[in-house]
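Then we have subunit A:
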Amino acid sequence: MNQDQPTCHSASPEPSPSETFVAFTAGLWKQNPVFVMVLGMCPTLAITNSVRNAIAMGLATTFVMASANAFISMVRKLVPKQVRIATYISMIATSVTIVDYLVKAISIPVYKALGPFIPLIVSNCLTLERAESYAGKNPIGKSILDGLGMGLGFTFALTCLGTVREVLGAGTFLGFPLFGSNFEPWVLFLLPPGGFITLAMWLLTFTLWRERSDKRKRAREAALEKPVEIAS
Partner candidate 1 sequence: MNESLSHIFVDALLINNFVLCVFLGMCSFIGLSGKFSTAWRMGVSVMFVIIVSSILSYGTNLVLVRFHAEYLRIITYIVIIAATVQLTEMFIKKTSPALFRAMGVYLPLITTNCAVLAVPLFQTSRNYSFVQSVVFAIAASGGYTIAIVTLSLVRERVELSDVPSLAKGTALTLVLAAILSMAFMGFAGMGNGG
Partner candidate 2 sequence: MNWLSSRSFSQGVHVPEFKDATCRLPIRRLPFAPVLIVPLSQHTGAPAVSIVREGQEVVRGEPIAKAGGFVSVPMHAPATGRVERIALAPTARGDLSPAIFIKPYPGASQEILYGAPQDIEHMTPEQIIAAVQETGVVGLGGAAFPTHVKMKLPEGKRVDTVIVNGCECEPYLTTDHRVMVEQPAEVLAGARIAMKAIGASRAIVGVEDNKPDAIDALRKAAAPYTNLTIQSIAAKYPQGAEKILIQVLLGREVPSGGLPSDVGTAVFNVATLAQIGDLLPRHQGLIERVVTITGPGVAKPGNYLAALGTPLRWALEKVGCNAGVASVILGGPMMGAAVGSLDVPLTKGVTGVLVLTSREVNGSRKIYPCIKCAACVEACPMHLNPSRLGLLARKERYEEMENVFHLNDCFECGSCSYVCPANIPLVQYFRLAKQMNRKRKAIA
């Protein structure tokens, strides 16, 4: 992949080897693929009009990422530079095909609900991004953890969106009615614009939250600095 591409959402510095745990947690929160890196937008918007589908999609993606990361990490030392992307893509496509069949075998209704978005995990930029920037450089254990972490972070984000959309749009959560049958649903949230709006709201919330915590952190640092100044 081209290094100077316009939307290079490259991740923050790699976690150091001693912090294997970080490989897992980063994706959940600090480098959340949806809220922070803004990757994998298509399923995020398309498959979140119910919590059930959101979770299913998230787990399918998690599986692909963990297994693709595992394959790639295994062969990373053998693959010459020229065919790196081709190899990665084949491996991801393999994982996806496997998931495709597995979901079909588990539940046809879920498979129908996810529509074309399972095969499309192949071209989900998140998958390739992690393959390139993490699994291609790290040992297998950590790569799997990274895939799992990122995948679960993705699942978490999808669930966040799915919850808002399902609760407001249908008045239910995971299919259970929350407000009784007289609730007036806001159909909009189940429709395409609702996807955009919900994601915008979540991003705004995150920006607000981050700004607040930044401010608090700065305040704390300032408070810490003062006594040092006095001492010197």
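Please note the rule applied: a contact is a pair of C-beta atoms (placed from the backbone, for glycine too) under 8 Å apart; a residue touches a chain by one contact, two chains touch by 3 or more; residues count from 1.
The candidate set was assembled so that all candidates are chains of the complex that A comes from, given by their letters.
Since the model is a prediction, treat every value here as computed from it, not as a measurement.
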item: Touch assignment for subunit A within the complex, options 1 or 2; value: 1
item: Residue ranges of subunit A in contact with candidate 1 within the complex; value: 1-2, 4-7, 38-46, 85-86, 89-90, 93-94, 96-97, 100-101, 116, 119-120, 122-125, 128, 191-197, 199-200, 203-204, 207-208, 211
